[in-house]
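Questions regarding the structure given below will be posed in turn.
Every protein chain except one is present and positioned as in the full complex.
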Amino acid sequence: MQNPFFIKKNNVKINEILTNLNLSKQKKNYVIKDIKDLDSANINDITFFHSIKYLDSLKKTKCKLLITNKKFALFIPKKINVIYVQNILLSVSKITALFYPEALSDNFDSGVRDPNKKKYPGIKFGKNVLLGKNVRIGKKCSIGHNTIIEKNVKIGENCNIGSNVIIKNTIIGKNTNILDGAILGKKGFGFFPEKLKNIRYPHVGMVIVGNNVEIGCNNTIDRGSLTNTIIGDGTFLDNQVHIAHNVKIGKNCIITGQVGFAGSSTIGDRVMIGGQSGISGHITIGDNVQIGGGSGVIKNISSNSKVMGYPAKNIRNFLKENKLND
Amino acid sequence: MQNPFFIKKNNVKINEILTNLNLSKQKKNYVIKDIKDLDSANINDITFFHSIKYLDSLKKTKCKLLITNKKFALFIPKKINVIYVQNILLSVSKITALFYPEALSDNFDSGVRDPNKKKYPGIKFGKNVLLGKNVRIGKKCSIGHNTIIEKNVKIGENCNIGSNVIIKNTIIGKNTNILDGAILGKKGFGFFPEKLKNIRYPHVGMVIVGNNVEIGCNNTIDRGSLTNTIIGDGTFLDNQVHIAHNVKIGKNCIITGQVGFAGSSTIGDRVMIGGQSGISGHITIGDNVQIGGGSGVIKNISSNSKVMGYPAKNIRNFLKENKLND
Partner (left out) sequence: MQNPFFIKKNNVKINEILTNLNLSKQKKNYVIKDIKDLDSANINDITFFHSIKYLDSLKKTKCKLLITNKKFALFIPKKINVIYVQNILLSVSKITALFYPEALSDNFDSGVRDPNKKKYPGIKFGKNVLLGKNVRIGKKCSIGHNTIIEKNVKIGENCNIGSNVIIKNTIIGKNTNILDGAILGKKGFGFFPEKLKNIRYPHVGMVIVGNNVEIGCNNTIDRGSLTNTIIGDGTFLDNQVHIAHNVKIGKNCIITGQVGFAGSSTIGDRVMIGGQSGISGHITIGDNVQIGGGSGVIKNISSNSKVMGYPAKNIRNFLKENKLND
């Protein structure tokens, strides 16, 4: 999918990247198309490897140019050209800023206007709605009072957007409800801590919300950094849920109130998560998993498991240890 | 109390219900007045029994017609006529939709307008306030900027409503404060998971907020399904509290920041709950209970107890096990 939200510079060459990283230029200077993660990078892109958690993706990547640290040298397939750096993510951040020079700014869209009713026939608008340029809204949608939809957002047909909602950098399917006060598409909480001033990480990903989804009141769903944040078809989120950047939630999941997801985790289909549970970053939860309320999930959970506790464990053990199974 | 928010169809007959559930009609076709839970159902209503947690209510109900599953057959008093179904709550949901055909839609109130100052003398309105039809606001109230009060809401005298607040399907007592960004009266997170599309459960209940209450910033308080969500007199809620549908909180409780309540629990009077605690669904907490911060309460707590932990246990045991009592 072409990213409609961030303008990519198309003439970034390898030597521009090397210079930016304070490395020596190479003889043959050629164009790099984009920077992407291992899974989505193509043959003309540049990618990166920063954790052995992504060894599988490394083996499968189509990409031929990769940034990493020397400590990972032995893992890199021989067919891939490698640029070794000290701090992988900081380097990725700098290169991303080369490709997407405007992605660091996350200010409000000052180009929003009152809806032009002629342009949106049949859409039911509340009071004080603000729409950015090139917003597409499907048939039979309703958009509540004071809601702000920034530029380039696309909403499928038959969606109901509540009041006081803010949507940016997001693509929404059909028959989906976004409830009051939800905020979608803000940049993720990604940056590099520095003594004087934290260095913000560019977030050029989107939020992609499927069909028949419900997003609860006061939810915060951040957009991805190099990949997208995804909420699958038929998934329902209760109130005050927080979803950090790059999280991918499958289909028909049920996520109850105040659940939080740290960044870059992947959740399968038909997963049920009880209230106030927290899901750590960079982990994988399989299909049909049931997670009891209040759990803290800090490692991968295989499909069809039932877990509970902090840290989350097999629910039978949790109940047994707490003498709750009698 | 007559529900001012949802229009009830008054001519629902028993055979219409049976047909809707794919059951055979009976000879004598008569009018059913309403669908209610065991506690509030009257002699001409229909009710349901779906968990042995409600055995006490089953014994006391005035209702003569009940939906349940065959596995509960032995519990049902002989004087009650029973309709046996496979999925009790799904059947209840279908019947509720028969009585309240408009309750499934939870879209914003498009009939809101700027306040007519003549109609509301002495009320202090902020900028951009939107009021629905038939909103009643008591003397000496103030309503903050950008706040939306949808149709039929009733607010007692001397209440202060903050800015960016959304109130629907709610009745508020006097001397009560609703702070900035709170959302009251949205439908609960109740539905039946289905492969293709979750079936939403109608929520025909209200939120009833007592006198001298404080509702904190960015709180989300959902309305009830067949019964009401209730916040008792003198109860104070801190910021970012989430209260799911049908929860009933007693008088003079103190609920600190980020506490969450799953649906249908009952909390006594003078209960104190520390920050980030979670209260499971369908449980009962007595009077004068103190719950330490961060607790996860997953079973009933008797009056005058002090508990802490996840799962919550007697606070002495919690402190002892964690060597904190020295």
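Order as written gives the chain letters A and B; numbering starts at 1 within each chain.
Here is the rule we go by: a residue touches a chain if its C-beta (ideal position, glycine included) is under 8 Å from a C-beta of that chain, and two chains touch if they have at least 3 such contacts.
Here the structure is a predicted model, which is why all the values come from computation and not from measurement.
Trainee: In the complete assembly, which of B:Cys217, B:Ile230 or B:Ile243 touches the absent chain?
Mentor: Selected residue, touching the omitted chain: B:Cys217.
Trainee: In the full complex, which of B:Phe5, B:Tyr120 or B:Tyr310 touches the chain missing from this view?
Mentor: B:Tyr310
Trainee: Which of B:Thr170, B:Asn252 or B:Ser265 touches the chain that is not shown?
Mentor: B:Asn252
Trainee: Counting contacts across the full complex, list the positions on chain B that touch the omitted chain.
Mentor: For chain B, the residues touching the absent chain are 124, 126-128, 142, 144-146, 160, 162-164, 175, 177, 179-181, 212, 214, 216-218, 234, 236, 238-240, 252, 254, 256-258, 270, 274-276, 293-294, 309-310, 322, 324.
Trainee: Tell me, which residues in chain A touch the chain that this view leaves out?
Mentor: With respect to the unshown chain, the touching residues of chain A are 106-108, 110, 112, 128, 130, 146, 148, 164, 166, 181, 183, 186, 189, 191, 193, 195-198, 218, 220, 222, 240, 242, 244, 258, 260, 262, 276, 278, 280, 296, 298-299, 310-311, 313.
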